[in-house]
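Before I ask anything, here is the structure I am working with.
With one protein chain withheld, the remaining protein chains of the complex are depicted in position.
Our next item is chain A:
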């Protein structure tokens, strides 16, 4: 019987019913434009403000520091381009890392074409930046450090507090792409010294197409979207009221149940990692062994290619992800995997299993039952495997 095991929560998550229930009236009954002064408008505005309050509380931020966007990518673009343009008279140097999400990397590359300079920091084998290299990269021209909170592929959580301290000491703004971290680990923007942080609703069981940017009060930033006076004149466009309401509810639920969520995810994650390592030879765990997201499993399975693995898993009802080039339509495998030092063969054979609240112990058992024979089947077909076959059979 075909199971239905979803293990791609880092890609997106299913919406929880209570979140959808809270959103529904704002499509049909309370449909006012929050900018309108009549009662319909006031109802919507109140709902948006409630969501803003909820998000702010989860981050230990002020409600006036939360700005809604059309998703995490927009928030990243706004943070980077907005700060760059606002502070270009002060300096034109930005520091980021080589394993950022494309929303950050491509925004930085765009700015390079506009005359900005960008330093792309190396990462170590676990995906961590070197804090000394960060310090040495800061110049009098540096205006922004943008380093992701947690990596979307390998789950490595950066030393955010230390980065925040370095940025503060040197008078440089610190933006972090918190899309993967938000809802999965506690985040206190005051304690961590974060000036700007991007987050997204659909990674924590909320709707797609809604995000937010935390902007510390007093931070100079230009708007990315020009138009009306919404979001305190900083992000124009009629608010996605149902989406924002859903985001608020998702944030509330995520942080009310955070401790239990973390414990469950870590238990399931470690069971998955240990199970894979024990049953399949020639597997490498990607990402930091302990400084990683609670629900992230990323392994490279030698001698096989990621897309074949994903297709085979899908045929037995398991939805996963890979950093293989063949799933992305590009020539090169994941820039993250290449930058942590993997060979092309290992990067092509990557498998990401990202866990979430609806996963069960039985589902992990099911994956651990189905994965080894799939690997065996694909390896039997692989000309790379035959070279060391004798060695593997003796393992």
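The criterion applied here is as follows: contacts are C-beta pairs under 8 Å (C-beta built on N, C-alpha and C of every residue); 3 or more make two chains touch, one makes a residue touch a chain; residues count from 1.
FYI, contacts and distances are computed from a predicted model.
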Subject >> Choices "Thiazole synthase", "Deoxyribose-phosphate aldolase", "ABC transporter permease" or "Nitrogen-fixing NifU domain protein" - which one is the UniProt name of the chain not shown >> reply: "Nitrogen-fixing NifU domain protein"
Original post:
Looking at A:48, A:123 or A:304, which residue reaches the missing chain?
Top reply: A:304
Subject >> Contacting the left-out chain in the complete assembly, out of A:131, A:326 or A:388 >> reply: A:326
Original post:
Touching the missing chain, which residues of chain A?
Top reply: 303-308, 311, 315, 324-327, 329, 331, 333, 343-345, 348, 380-386
